[in-house]
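Note that one protein chain is taken out, while the other chains of the complex remain in position.
All chains are identified by letter, namely A, B and C, in their written order; residue positions are counted from 1 within each chain.
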Amino acid sequence: MRPAGSVAYVTSILLTGFEPFDGETVNPSWQAVLRAQALWDGPEDVHIAEIPVDFEACDRALADALDRFRPDLVIAVGQAGGRPGISVERVAINVDDARIPDNAGFQPVDAPIVPDGPAAYFSTLPIKACVEALTQAGIPASVSQTAGTYTCNHVFYRLMHTLQADRPDARGGFVHIPYAPEQAAARDQPSMSVELAALALLAIVRTSLDVAVDTRAPGGALH
Amino acid sequence: MRPAGSVAYVTSILLTGFEPFDGETVNPSWQAVLRAQALWDGPEDVHIAEIPVDFEACDRALADALDRFRPDLVIAVGQAGGRPGISVERVAINVDDARIPDNAGFQPVDAPIVPDGPAAYFSTLPIKACVEALTQAGIPASVSQTAGTYTCNHVFYRLMHTLQADRPDARGGFVHIPYAPEQAAARDQPSMSVELAALALLAIVRTSLDVAVDTRAPGGALH
Amino acid sequence: MRPAGSVAYVTSILLTGFEPFDGETVNPSWQAVLRAQALWDGPEDVHIAEIPVDFEACDRALADALDRFRPDLVIAVGQAGGRPGISVERVAINVDDARIPDNAGFQPVDAPIVPDGPAAYFSTLPIKACVEALTQAGIPASVSQTAGTYTCNHVFYRLMHTLQADRPDARGGFVHIPYAPEQAAARDQPSMSVELAALALLAIVRTSLDVAVDTRAPGGALH
Partner (left out) sequence: MRPAGSVAYVTSILLTGFEPFDGETVNPSWQAVLRAQALWDGPEDVHIAEIPVDFEACDRALADALDRFRPDLVIAVGQAGGRPGISVERVAINVDDARIPDNAGFQPVDAPIVPDGPAAYFSTLPIKACVEALTQAGIPASVSQTAGTYTCNHVFYRLMHTLQADRPDARGGFVHIPYAPEQAAARDQPSMSVELAALALLAIVRTSLDVAVDTRAPGGALH
């Protein structure tokens, strides 16, 4: 990871969030990513990119960010309205199945993200260690066994597919965060402050930089 | 409400929260009450009292606070672990039915709070206006049709019973708040930051001082 | 309860269910009541009445059934879409607050059912013994602390108000049942077969006839 030569290598971190969708005016994933970058005080560089909720355009936005920042660590972040805590995703699957159209009006059903690509990719983050770091910091968190089949899963799958091909030493994964309180105000749904979600992202970054071999702790689901 | 004489009358507000119970080390209702008092900048006096989770001792603690502060407005606050937002309670019922023992080890079952007391009291807060103020401020909130049958309902019932007898011009009601994030960290449960819960209490106080006749807005439940 | 004279007195039982509402084509409460009557093989008479989902007309329908059948026991039944099991209701409150219009297009908000009536009535069924009988029979059931604020609570309140005035020796209460499977098919919601719901009603009838003093068992809610 450290190029030869006299210039000190600085670890590059990429955080991505999504633009608003489904009639919302904000997307807390992008707000949390912005706030996490502002709070970051480590020696590593934290770069950010906003990804469109658009099954086609999201690929280009992700590819551009990967090209530009050449990250050693990528945490893609999305909104999971209705979930009560931070979800550290375990696996991305090779299918788009959109319950609602994307922001461009496109609604793929049961289409592969990468034709002839593998059925799934596992996160290469230390997901158990991340959840442990969050809960010890008092932040509600758990491992999730599905990132859905919408643009979040799409970006997660595309990210892992690209990293494996182009940047095999880089780590990557996906994190879902709850609604922001203002989104949940008119619903009977759980929420989390953007500040706490940003602190969660920082803890996940730090853990992913520090923990080489994941903790051995049950985090599965019976079904 | 304003006594004759030359001394300016200052409106007295009482906020109560509960001590921790059920193995918890904190109770966000008390934390939020403390924070709400600290944030208050109105001309009215905001007094606070911590109430034990104890079916007997809570009566004395409440009576002492009412005697001492002679409030014009009382907002009793409790923790509702598992609820996703602020619950403005509609009604207190005349029964103790404890699923777990209280902090003194007492577990009443189907016992009246006030023998021969009325079956229920309605909140005299403008509950719909409070919910509207909260949701407009971006704070998840709804009317709740039940405060349970534990010490929260007990204190709510006792409060309304006492106010009706002793301070009929005073307004009173009960508000349930979610787990704090640190409590929800090890569970898969919703939470709300204490800061946001405190802001919610301030909005409820302000609305209860300002709105004489409640808003006409549906806030019921089909079942 | 037994009138003088040479004619043997037969205990009269009234079961009521509701007509469909909220766009549904069936209401499992009425289906279960029909089925329960068909299954009944006791010496007591089981009468049934279908109640309109109409805040005005339901009063007349209930009054007519009470006049006609002069019941010793009344179990009013309603649909609680979303609940996973049988709910034996504890309390009816004196308020109509309709989240959706009734079948006549009427949508009362925060209106008393009986002006100057008591704030609430408790069920006079042995609710804990009923829940115990159901769970021992393998039927999911629990005590519920709220029957909502729609026509179910309205009929429950009106029933208890009328019984107290006119038939003080009669027992009465309210039971909520889940969606039928066909209603839940297009939703991600729990359901219960009408057959099982009918068996539940029979067990509640039998328990209410047999158990004079309710079981002492915790069945409350923390909030």
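The rule we apply is simple: contacts are C-beta pairs under 8 Å (C-beta built on N, C-alpha and C of every residue); 3 or more make two chains touch, one makes a residue touch a chain.
Just so it is clear, the structure is predicted and the values come from calculations on it, not from any experiment.
Colleague: Considering the complete complex, which visible chains touch the unshown chain?
Modeller: A, C
Colleague: Just one of A:Val10, A:Leu39 or A:Val109 touches the chain that is missing; which is it?
Modeller: Hidden-chain contact among the options goes to A:Val109.
Colleague: Looking at C:Val10, C:Ala38, C:Ala104 or C:Ala185, which makes contact with the chain not pictured?
Modeller: Counting the whole complex, the residue in contact with the absent chain is C:Ala185.
Colleague: Touching the absent chain in the whole complex: find that residue among A:Val10, A:Val114, A:Ala186 or A:Ala221.
Modeller: Going through A:Val10, A:Val114, A:Ala186 or A:Ala221 one by one, A:Ala221 is the residue touching the chain not shown.
Colleague: For subunit C, which residues reach the chain that was dropped from this view?
Modeller: Residues touching the hidden chain, for subunit C, are 84-85, 134-142, 181-182, 184-193, 195-196.
Colleague: Can you list where subunit A touches the absent chain?
Modeller: 22, 78-83, 87, 90-91, 93-100, 107, 109-110, 118-122, 128, 143, 145-150, 152, 176, 214, 216-223
Criterion: only the chains that are shown with their structure count from here on.
Colleague: Go ahead and note the Å separation of the Cα centroids belonging to subunit B and subunit C.
Modeller: Measuring from centre to centre gives 31 Å for this pair.
Colleague: Whole-Å distance, subunit A centre to subunit C centre, using C-alpha means?
Modeller: 49
Colleague: Just curious, how far off is subunit B from subunit A if you go by their C-alpha centres, in Å?
Modeller: Taking the mean C-alpha position of each chain, the two centres sit 39 Å apart.
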